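Below is the structure I would like to discuss, written out as structure tokens.
One protein chain is absent from this view; the other protein chains keep their places.
Note that the chains take the letters A, B and C in the order they are written out, and that residue 1 is the start of every chain.
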């Protein structure tokens, strides 16, 4: 399972192969790309089933304050799309990596306009999927074509406001998994779970696509409850980014922060698995 | 000619009886009414033929800065119309005294509206004439009636802009003398004489009323030139008020200031007489 | 088509006992010349003066101004409230109506220069704007105290190319500025027109300024008939010198069923402090007595010796010890009802109108709305209130004054505190 560097990247769906997937998010380049590489390895060691890497964009409209600040740190550290992809290329983890970014940096990449050059480079660097929160299905044909051409998954977000026909269309389009937005609003760790989460999950019951819930998940018990509620995976972002921020604040060694990240992921993963166990007897009991 | 207190006040026209009249102006109550009394006696000693006393009003629209400031000092010292008239009553100079003030304090004086009560009190105090710069002939019937009833002269100002029919009407109305405004604008010492002065004087040639020129006269030579130009008298205000102001500024004894005022008046008077001498041979030479 | 109530005033400019021409002789030929010009150009429309005036009002001034139903106020007071929106005139107040008229008249008269006094700066800016528009050199006199506390308006005048002459005597406010402007006029009367800022001063100013401002009631009267198919029960307007009131009332004076309310500044109380020469209000109609000031016989704030008192109001534009003679007469005859609204009530009304209607009124205007708050439906079923100006000029004053008080209607201003 090591020596992955020259092998083709794993598919995103692999993350959901053995039970519930724990998908951590970190902003790449926060506080610098070297640290990010170290953190990513730690996330993998902690049991992450896939990893989302935020490629920083100056106008992060879908993010709450925690990730906004991480993005500004990453930009200050000189994190460009080229350097980001270089760093991804250096990584040798064996779980699928997804890039989460906004449409403009994808569109601008390379010498010609349009998403194709970026997707090609992303595939070369070993990325398995792309998530673009400001790109709704309606505007996504060019990116989707490029992803298909280069074998990447394009993951769409399903919002609490996504219903009816829209939902059908989105679920038909998303590949890898459906990113289920736990609540309205922006990213950011919350201490409670919203009712909307479970409503969204149940709305998605009939579709044959893995469902990973994100936006606000921060605690082991959240992960458990979400998986128990029917999710196939859990995305955890701000809670982990917050740990990085604390490390930056305290001027800690990246290795120290990496250890904490690893432990946190392990804990969340354990939560997800608990949720799965809780769900199974019940569903068997039905 | 002394012991004037109980005698009837002299008429304003008396001032012009023996050659050119020198008519100084001071603001009453500047810096207080006692000083004013002392100053007035000095003006008389210096050879004044009549004296104008400004009764202070808060809105002195016809005055330049020097007399405005004198008026504000007088008001600050508590100079009311009652106190002003009391002080006039205490004076025992034998030249005619004229009050120069604005219409509102005259109008408000006493228990009923209208100028009558003031004029009555002014006559009792020994004043001989009244000058009201903001009361044109058109609005002056009530005041004129009161003045006639109480034996006071009502002196009108003739401006450089007063011509034609207006001039005829004004010259018919004015009594005592015509106050010839030397130039457009407000009171205030000037170092030159304006052409307008001589034009105004020649406009007034045909009328059988003494003509005293004021507004801006400050030097002996002005007085001479004005009289030479045909005037029957000269009014000097700001130049003398300025001396009072300097005394106030330097915290001088009123007696010291009075001496200077006396000397100044004597000098100006000499100028007026020179002007008369210069004028006579020429007119005789014709 | 009635409403053209009063006849042209008598030639001598007397309104009952009030009015007249109490000016230095040097100015008499000028006021006579002006009276003549007023008759020819303004009353007789000679050389199409009035047509040109109206065209400038329309294209430069932005007239007609709306008559707007104030929905939320109507609800609050349970009566139909209509706003006559003079705040939308160019420059932000009704003042331009008069300034445009007079500067244009000065041109017709062949004058080469206009001068004006200003207190808060509203009339000064209006005159400066009109003078720039009509290419006429312009100087404004303004008390030093006012120059210092009304910086934005001083700047606006300078921008429009006017000279601003600070007046350093006395308390350095409006009264001193008027005195100084009269002195300039007396000095330069031959080529200069004095653009007086309200329905005050010697005849023909009170009549002429009223005629220039009467466009307010001319429009309002036909607009209210169009909107509501009836005349109002009451017209309410704030009064400083009285140009806003006279403008708002003129075409309603003949409509006897329309009540007219002139709201003066009650300041911090209606008393007088004669010893200090101060009245902490500007209620000359309600509390003043007859006297002569700035060219006319009218109602004044004065002490028993006839000295003029320093007046006070939180709104600089109402802060004047006199009032127009025609308004004094209309009050005397009972046709107009005077009322006073104090600083506190005016500030509450400022905040209330801003919040309820999205219209930030001038502090002057706020007095009219303080009166509306007090009387409400007592005023009848349909009330027209003139919004004489917008409040942008007053923001700093309102912040300061609001901080010193505990006002119900004021918003929390804490966002400013960082």
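In this section, a residue touches a chain if its C-beta (ideal position, glycine included) is under 8 Å from a C-beta of that chain, and two chains touch if they have at least 3 such contacts.
None of the values given here were measured: they were computed from a predicted structure.
Asker: Quick one: which shown chains sit in contact with the chain that's not drawn?
Answerer: Among the chains that are shown, those touched by the missing chain are A, C.
Asker: Of the residues A:9, A:146, A:170 or A:244, which one touches the chain left out of the display?
Answerer: Within the whole complex, the residue contacting the unshown chain is A:170.
Asker: Check each of C:40, C:72, C:149 or C:304 against the chain that is not shown and name the one that touches it.
Answerer: For the chain that is not drawn, the touching residue is C:72.
Asker: Quick one: which of C:148, C:225 or C:333 touches the chain that's been left out?
Answerer: Only one listed residue reaches the unshown chain, and that is C:148.
Asker: Among A:133, A:233, A:247 or A:275, which one is in touch with the chain left out?
Answerer: Residue touching the absent chain, from the options given: A:133.
Asker: So which bits of chain C touch the chain we can't see?
Answerer: On the side of chain C, residues 58-60, 62, 65-69, 71-72, 85, 87-88, 90, 92, 128-133, 135, 144, 147-148, 151-152, 154-156, 158-161, 164, 166, 351, 354-360, 392, 395, 398-399, 411-413, 415-416, 418 touch the unshown chain.
Asker: What does the interface between chain A and the hidden chain look like in terms of residue numbers?
Answerer: 57-62, 64-65, 68-69, 72, 75, 80-82, 102-109, 113, 133-139, 156-163, 166, 170, 181, 184-186
Going forward, only the chains that are shown with their structure count from here on.
Asker: Should the pattern of chain-chain touching be classed as line, ring, star, complete or other?
Answerer: other
Asker: Which chain's mean C-alpha position is the greatest distance from chain A's?
Answerer: B
Asker: List the centre-to-centre spacing of chain A and chain C in whole Å, with centres computed as mean CA coordinates.
Answerer: Roughly 67 Å, centre to centre.
Asker: Per the centroid of Cα atoms for each chain, what is the distance between chain A and chain B, given in Å?
Answerer: 98
Asker: Whole-Å distance, chain B centre to chain C centre, using C-alpha means?
Answerer: 38
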